[in-house]
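A single protein chain has been removed from this complex, and every other one stays in its place.
Chain IDs A and B follow the sequence of writing; residue 1 opens each chain.
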Amino acid sequence: MLSQTLQYLFSGLTNGAIYALAALGFSIIYNASGVINFAQGEFIMIGGVSAVMLTSAGVPMPLAILLAVLIAALVGLLLEKLAIEPAGNAEVVSLIIITIGASIFLQGLAQVIFGKGQKALAPFTGDTPIMVAGASLLPQSLWMMGTGAVIVLLLAWFFGRTRLGKAMLATAHNRLAARLVGINTRHVLAVSFVLSAALGAVAGVVSAPITFTSYDVGIMLGLKGFVAATLGGLGSGLGAVVGGLILGLMESLAAGYISSAYKDAVPFVLIILILFFMPRGLFGARVTERV
Amino acid sequence: MQRYRGLMVLALIIALLPLALPNNYYYDVAIRIGLNATVVVGLNLLIGYAGQISLGHAGFFGLGGYASAILTTRYGWPPLAAMLTGMAAVGVIAFVVARPILRLRGHYLAMATLGLGIIIFMVLGNESSWTGGNDGMSVPPFALLGVTLASERTWYWVTGAVLLAAILLANNIVDSPMGRALRAVHGSEIAAQVAGVDTVRYKVRIFVVSAVFASAVGSMMAHYVGFITPQVSSFFHSIELVTMVVVGGMASTYGAVLGAAILTTLPQLLSRFEGYEMIVFGLILMLTVIFLPRGLLPTIAARLRKAG
Partner (left out) sequence: MALLVVEALSRSFGGVHAVQDLSFEIDSGIVYSIIGPNGAGKTTVFNLVTGLYQPSSGRVTFNGSDVTGMVPHELARRGVSRTFQNLQICFNMSAAENVMVGAHLRLDQRLLGAMFRLPSVARRDAICRDEARELMQFVGVGKYVNAAADSMPYGALKRLEIARALAAQPKLLLLDEPAAGLNPTETREIDALIQKIAASGVTVVLVEHDMKLVMNISARILVLDYGRKLAEGTAQEVRANPEVIAAYLGGVAEAA
């Protein structure tokens, strides 16, 4: 009994780490621009897919990972420059549709380049499960959780201690004021996309050995990342992480104790419940509109 | 009479088009355009006029289709009764979820509608004892008072009539106090509120109207095709519908028809580019919203006005 619960816990935390990284990506872009980037999931996909293609082409794993992240970062930058900036001050609805269009475009591109099949990346340190109190834990899961933790710490340092990070936070709070003190907010926007893309790619790379990757893996991951971000409170870094972990755990427990067929429905039921009852999420900020 | 000019032009086009359609394949495309256009005319009221968004409208479409399918196949109901029941049921569901959902704005609203659509999709796929699961189920042809709609030609005229009726209703709504209230909600929700508009109530109403449109067409499509699968309520289909609104013209009923026409024929034209559909689709979506934010028809109309 305990071992089963522990098993669900492990898989929940493992998936939760990915959702947390996706959620962070959403929050970073949302903070910098108020845009919800529906293409966030595609960054995850690009990371995984690129890594698979590069390693199959013979590139050594560490280099492949680095290149995969760089490719995603480049895509993020292009997305911002070519799709978001030209839209200017478009309405929220328009921006949502643009990012959805970008998401479909990137999927189409991936489908052409990568094909329709699913492929797995080789696990980083082998695939012999580690037994913990009767539950099995894959080494790759530890990689996922560990990478997630390291990234969260790096981001905390970045936003808390570096000038660029603080500039990004300032832009999130009040764009006009940030510009008035000399922060280049367009620059901040570009960096936010690059950063989110890199985050997504890392998540994609580190999860590809377990979850398999394919051209359409981004949709679900992106949506779940959004649910996690909303649960934690859009724009809150802590919220993103907490939201991601909670979502992962709830999915896992629901699959185990309720029904595995509706496992994928959990995030969507959750998002509707959150939006109905506490739209600001756990750690979201209170906003009053000035008239 | 000026208000009915566009409608008469479209009626003329519908009446004369068969002269240009060589065979049943073209009739099929025309019928699909007509059906999609009817859904999109309703969706445009919500997205273009009221300024809201729904990324899950295919869910209502699917519910309508499956209501017809299940009630006619498993319970032997007459098709019209099944369709009307589907519309009523969808209306109730839309009403129940609309109130809490439409208090949200922008991306929250988008996500809530998306979540709703996907939940419907999953239920339709999973409850195979009712729906036949992912393999779908067959649907008997539409029959009313002993007359069965079987041939393409019959469906063409029926679809044309339904489309014209839908446009008439939609235009009536737009040019009424309710329509102005909705457009005011889009223009400045606060201004609408202080003018006395209960903005949430209006948003709910138009959400329900557009959902019922989708349900009706879902039923019709199910009978026309003779078969239905959960894919009709997929996220991608919801996006297709939104794209038709956005490309053809936001806040333009005829623009919606144009958008449906373009996006229904596009896959046929692109069939040689098999595998590239998503790339093209994504590009169209992005480029249209960036460079033609109001959609094709309003932009063309504005250019003509400036030139003339």
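Keep this in mind: a residue touches a chain if its C-beta (ideal position, glycine included) is under 8 Å from a C-beta of that chain, and two chains touch if they have at least 3 such contacts.
None of these values were measured; they are calculated from a predicted model.
Within the whole complex, the absent chain has one touching residue among B:44, B:72, B:159 or B:199, and that is B:199.
If you put the hidden chain back, the residue from B:10, B:184 or B:257 that touches it is B:184. Residue B:209 is the one among B:58, B:209, B:222 or B:278 that touches the chain not shown.
Panel shows chain B; residues 169, 172-173, 175-181, 183-184, 186-188, 190-199, 205, 209, 251 of it touch the chain omitted from the view.
Quick note on the criterion: only the chains that are shown with their structure count from here on.
Separating the centre of chain A from that of chain B, both taken as means of CA atoms, is a distance of 32 Å. Touching chain B in their complex are the following residues of chain A: 36, 83, 86-87, 90-94, 96-98, 100-109, 111-112, 219, 223, 226-227, 230, 261-262, 264-265, 267-269, 271-272, 275-276, 279, 291. If you check the complex, the residues on chain B that touch chain A are 47, 51-53, 55, 97, 100-101, 104-108, 110-112, 114-116, 118-119, 122, 126, 190, 235, 239, 242-243, 246, 275-286, 289-291, 293.
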